[in-house]
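Take this structure first; my questions come after.
Apart from one protein chain that is not included, each protein chain of the complex appears where it belongs.
Entry: chain A
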Amino acid sequence: MLMCVLFTNTAGNILLERFQGVQAEERLHWRSFLVKLGTDNLSGAHNEELFVASHKSVYVVYTAIGDISVFVVGKDEYDELALAEVLYAITSCVKDICQKAPTERAFLDKYGRVCLCLDEIVFEGTLEHTDKDRIRRLARLKPIAD
């Protein structure tokens, strides 16, 4: 189960989040936990350098691209390596949309498209599409293949 996808800026403000199967009160904990992880570790990190954390049987993989930090939280089959795949799909998609390593402004400019693509990648707590081409087509409401 992919429990959470979260985007923050460098200051730790949450830009976009998707929770699945996490209670409202737990979400608060997760938000603060993830933001703290980011502020503790992501300063001075390379672009797309992967970081890992775990809490009991829940795994967290996170990275920074440009001004944006992306966190993915999962459990069961979504262990740290599967989460790395998910994160890769997300970051490559975001880079595609924002054309380069995104600034916060660029990210917010393309917010709608990022949301559409994210919904194609993560659907109801499972990873759906990873192929950039497919994601682009689906975000435009085109069939996968024609």
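Quick notes on this one:
Definition applied: a contact is a pair of C-beta atoms (placed from the backbone, for glycine too) under 8 Å apart; a residue touches a chain by one contact, two chains touch by 3 or more; residues count from 1.
Convention: contacts and distances are computed from a predicted model.
You can't see one chain of this complex, but its UniProt record names it "SH3 domain-containing protein", from the set "Sorting nexin-30", "Nicolin 1, tubulin polyglutamylase complex subunit", "Protein ECERIFERUM 2" or "SH3 domain-containing protein".
When the missing chain is restored to the complex, the residue among A:28, A:52 or A:115 that touches it is A:52. Residue A:61 is the one among A:3, A:35 or A:61 that touches the chain missing from this view.
Interface note for the absent chain: among A:26, A:77 or A:133, the touching residue is A:77. Mapped onto chain A, the interface with the missing chain covers residues 41, 50-57, 59, 61, 77, 79-85, 124, 126-130, 143-146.
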